[in-house]
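Of the protein chains in this complex, one is absent; all others appear in place.
Presenting chain A:
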């Protein structure tokens, strides 16, 4: 989802040099980054996993020895069935039987994780009907979410970024860039504390076995929509006020996502101030107007979006169909 919302202003910066050379560099850099991540994760996690495997092997051995009537095969069969159910979120332990995964508030939480593409996986649709509905629901719902987020962020950013920056620029007389930078940093700081640090503290209190780092890790993984699902709040045994809690988490995730996008957009607009003038001098005339229209279309992906925009005045322009950003594509501009 985040790739769909990539601010065209943000991405355009990287696109200044559009040669194949740069693309190859990008691909190489990306692969190297992945390899680097793989190496670090492997070296950090492998020893711990090794320990866990040995411990588990011993546990199983001991259990079988203590209960000699139990054959290994029977145990394996039993375990496979239990673990399969556990994968789907159904716990066979006696004190966990109270938690339902598909009551209304949990379904609401599930629906919101699907639409934000977080997708924890702690509950998954079990039935075929549920899976089919999930696909159809997302095909309509994810664009809906994109639209919703774009609209809300556009409105918020006016009150949170543009007007304050203008106000301080006029009042204090500093240059726009300086004010913008200070404002962006302050905004980032406030957002991090409001949507990461404070909720992390709250979660570490409300959840039994989460410490602060784990709660912070949860907040980050959720708000970036990665959603690994290793930590999911509200799933503990005997969670009090579970329904209210789930609704609260749903609201937190939605607001957090909006806040992240606002900050992202603010930071992207920052560079924009500097590159703004450059855009005028380097490109051709037609490109400027095209650029301006896309700035109003801030949070949309460039290629297909401005093709859609060009659909609106197809009688005036007589250019080829898909309007990409390259200056070579247009015969005539988007206005007259």
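Here is the rule we use: a contact is a pair of C-beta atoms (placed from the backbone, for glycine too) under 8 Å apart; a residue touches a chain by one contact, two chains touch by 3 or more; residues count from 1.
Going forward, contacts and distances are computed from a predicted model.
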item	value
Undisplayed chain, where the name is taken from the UniProt record, one of "KCNKG protein", "Aminotransferase class V domain-containing protein", "60S ribosome subunit biogenesis protein NIP7 homolog" or "Cytosolic iron-sulfur assembly component 2A"	"KCNKG protein"
From A:141, A:199, A:234 or A:256, residue that would touch the chain that is not displayed	A:141
Residue in contact with the excluded chain [from A:67, A:171 or A:240]	A:67
